[in-house]
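In this view, the complex is presented without one of its protein chains, the others remaining in place.
As written, the chain order gives the labels A, B and C, with residue 1 at the start of each chain.
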Amino acid sequence: MKVAFVGLGKMGVAMAGQILAAGHELGVYNRTAAKGDDLVARGAARLASVADAAAFADVVVSMVENDKALAAVTLGEGGLVAGLARGAVHVAMGTHSIAQVKAITEAHEAAGQQFISAPVMGRPPVAEAGQLGIVAGGPADAVARVQPLFDAMGRRTYPAGPLPMSAAAAKIVNNFLLAAAIEALAEGFALGEKCGLPGDALLEILTDGLFAAPAYKIYGKMIVDKSYFDAPGFTATTGLKDVNLALGAGEALAVPLPTAGICRDRLLSAIANGHAGADWSVMAHEQARASGIA
Amino acid sequence: MKVAFVGLGKMGVAMAGQILAAGHELGVYNRTAAKGDDLVARGAARLASVADAAAFADVVVSMVENDKALAAVTLGEGGLVAGLARGAVHVAMGTHSIAQVKAITEAHEAAGQQFISAPVMGRPPVAEAGQLGIVAGGPADAVARVQPLFDAMGRRTYPAGPLPMSAAAAKIVNNFLLAAAIEALAEGFALGEKCGLPGDALLEILTDGLFAAPAYKIYGKMIVDKSYFDAPGFTATTGLKDVNLALGAGEALAVPLPTAGICRDRLLSAIANGHAGADWSVMAHEQARASGIA
Amino acid sequence: MKVAFVGLGKMGVAMAGQILAAGHELGVYNRTAAKGDDLVARGAARLASVADAAAFADVVVSMVENDKALAAVTLGEGGLVAGLARGAVHVAMGTHSIAQVKAITEAHEAAGQQFISAPVMGRPPVAEAGQLGIVAGGPADAVARVQPLFDAMGRRTYPAGPLPMSAAAAKIVNNFLLAAAIEALAEGFALGEKCGLPGDALLEILTDGLFAAPAYKIYGKMIVDKSYFDAPGFTATTGLKDVNLALGAGEALAVPLPTAGICRDRLLSAIANGHAGADWSVMAHEQARASGIA
Partner (left out) sequence: MKVAFVGLGKMGVAMAGQILAAGHELGVYNRTAAKGDDLVARGAARLASVADAAAFADVVVSMVENDKALAAVTLGEGGLVAGLARGAVHVAMGTHSIAQVKAITEAHEAAGQQFISAPVMGRPPVAEAGQLGIVAGGPADAVARVQPLFDAMGRRTYPAGPLPMSAAAAKIVNNFLLAAAIEALAEGFALGEKCGLPGDALLEILTDGLFAAPAYKIYGKMIVDKSYFDAPGFTATTGLKDVNLALGAGEALAVPLPTAGICRDRLLSAIANGHAGADWSVMAHEQARASGIA
């Protein structure tokens, strides 16, 4: 398949590399062109602009950092909506807000193009191994058409139905549940500690039973070890961005989300106290502080 | 080992049966004596009172429903504190409040007796199979002494350190985290539904990844199926009791627990709207109602 | 009127003094008898027990510190239920829980006696001036019968209807709204401070307009002056007790109270950080801390 890839951050480079490795004809574009050097060395065509990307192929994948970057790539002069042929497909694989995904869905539909929101689960090493989880929301025929690309990039594709915003929602909910789990663990471990219960004992009890899942194992251990001040996987600031995606979605669709509100306040407290750059499990430090034990 | 068992509800009968099966010499007491008939038929001695239980053995296990029942068995005239010999051990295996466990710890210590709080994880069928998870908090020598009983009743014993209240806290935190997970799922599924995302698709995404744990699989499915009005495993009323144990512990030890507060309010709303007897995952129904989709 | 008064704390002494001053025939009882010396010197009869109080008059007023004290005075051997004649009236003027007021209402009804809950608004100096606000809940004929006493003690009587618990609720709601106002002020002043807005300017704006009320003027000033560490009017611990009365009422009647939950958590944080004895407006200090400015 002939495909253009826009957005070559760490994730984008890894994902585009898998598409290339699967034998597809790939063109790449990034604002800082040098990020694409390795891909070009491996045979990808270098594209000079988003407009060139839209002209290069009838399938364009975008993997950009946030809503603003997605709007820049998609809307306005020189954007994908202006440049793509009728019937062409834009697959946005970044994590974007419901409001933005809705707006872009409408823009592409008005231009007779197809739009798929396909956010991914997994960090760069997972992307490099072609093992991402991919949630695909969009018209069934469009999803079927780009399935070979998903197969190249991912371990599994989860269908989210015909609406792009449904896929965006899945990713947003997944990340929100992670924030909620960290907050609950933070509360639980503070209570345990004040009851004299060793953190590792509590962690073992939880994760050997009802909570035998990566979310609890990974973040429970960070909380027990108080390692949130070490190299962060995901900072408090980034975590807040994710919680805000959930709150924004709740606002757009009139869904109250009290647990998300608590996570937001906890992260703001952490940030207010100088921990914006710590791992977002620093929520536990802030809870400990509020409990008089930090 | 010679042991008396007080409290023969469904859990107690199953647990006492495992002790008997393991070859220990067992005496049993229950207010409604008939509950012990099967155990007596299998060789247990029938005891006529708590005082008799205290006289029968130097190790007494209690498995009673709530704080009030535990106080009745332990404190006051004819109770275990009055009846047990110095150096004897009381193992309380019910789920009790931090305040009550602290009070009973002090009463036994003042009488020169040892007290272990050892709440269990698992429902009656798990107890019948001798596969409970047991969290043991109390003096190390006392725990070692009764370990053969734990081995008979459980799959695994988790040490919680020398304080009985630490073990109580572990159970309380475990149940609180479950409530928190249900609430977060309720919020997440409501958001997904309003974004057009099929519930089973979301459930698969979550439980195939970060949330691949029984808590999320079991309760996520109940929420997707809206099966909370079917045979409840654990009612809203019972769930509220558990959340209140967490809030009570937080109050006793000055630990704010905002997530527990949200769970409490959600359960109260469910109860206020007539669902006290539904499964506590009815929290999702109430969240859906607050989101305009129930 | 012939009346017995039980409970001679600061409030009780002041209130009983007003009854005496109005010319009623008064008997007084307190566990620590000396608290009644002044009243006896002014002509009151000293009573030796609650039973004597019940025998002394057909109207007994109680003003005791908490639920436990009220139960001790009312229920059990030697209590008012046992001692009062059929048709006699017990007026409980302390601040008590809904659950306790309901239980005592039922006990008096079963004994053919009348029960009025009549909590008061105002501190000791207000009581000494006979200027209390009194909320009266109970059978209309009983309230009419004791109105002369209310007239002696108070500035105004607010009728709360035929149920004693309705009056208890009024007092509980009043105090809860005060906690909620302090919490909201704490949040608002923290936000103002981080926006460079002088606290006294904000206070003037608020209390010159929509919030021109004692609650906002008094507590707003304490927050601006950060005077919560000075002589407390009402400690964090006492404030928490009041918030818990609201949460307990909400639980008894299935009313979710999220704002009360926030106040509870804020007070617990303050207590966890060593401020149990500060004025409960120390909630603002804790909010400031969570905002990185304390």
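Quick note on the criterion: a residue touches a chain if its C-beta (ideal position, glycine included) is under 8 Å from a C-beta of that chain, and two chains touch if they have at least 3 such contacts.
A quick note: this is a predicted structure, and the numbers were derived from the prediction, not measured.
Trainee: Based on the whole complex, identify which of C:Val61, C:Ala107, C:Met165 or C:Leu268 touches the chain you can't see.
Mentor: Missing-chain contact among the listed residues: C:Met165.
Trainee: Which one, A:Val3, A:Val120, A:Ile205 or A:Val255, makes contact with the chain that was left out?
Mentor: Candidates A:Val3, A:Val120, A:Ile205 or A:Val255; residue touching the omitted chain: A:Val255.
Trainee: Could you tell which one of C:Val28, C:Met63, C:Ala272 or C:Ala290 touches the chain left off the display?
Mentor: Answer from the full complex: C:Ala290 touches the omitted chain.
Trainee: Have a look at C:Met15, C:Leu202 or C:Val282 and name the one touching the chain we're not showing.
Mentor: Going through C:Met15, C:Leu202 or C:Val282 one by one, C:Leu202 is the residue touching the chain not shown.
Trainee: Considering the whole complex rather than only what is displayed, give the residues of subunit A touching the chain that is not shown.
Mentor: Looking at subunit A, the ones touching the missing chain are residues 240, 244, 250-251, 254-258, 261-262, 264-266, 268-269, 271-272.
Trainee: In the complete complex, the non-displayed chain touches which residues of subunit C?
Mentor: 98, 121, 133, 135, 137, 156, 158-163, 165-170, 172-174, 176-178, 180-181, 183-185, 187-192, 194-198, 201-202, 204-206, 208-216, 246, 249-250, 253-260, 262, 265, 287, 290-292
Trainee: Which subunit B residues would touch the chain omitted from the figure, given the whole complex?
Mentor: 258, 265, 269, 272-274, 286, 289-293
Definition applied: only the chains that are shown with their structure count from here on.
Trainee: Suppose every chain is reduced to the average of its Cα atoms; which one is closest to the average of all protein Cα atoms?
Mentor: So the chain nearest the centre of the shown protein is B.
Trainee: Could you give the separation in Å between the centres of subunit A and subunit B, each centre being the mean of its C-alpha atoms?
Mentor: Going by mean C-alpha positions, subunit A sits 38 Å from subunit B.
Trainee: Let me have the rounded angstrom distance from the C-alpha centre of subunit A over to the C-alpha centre of subunit C, please.
Mentor: 53
Trainee: Two or more other chains touching the same residue: where does that happen in subunit B?
Mentor: 250, 254-258, 262, 265
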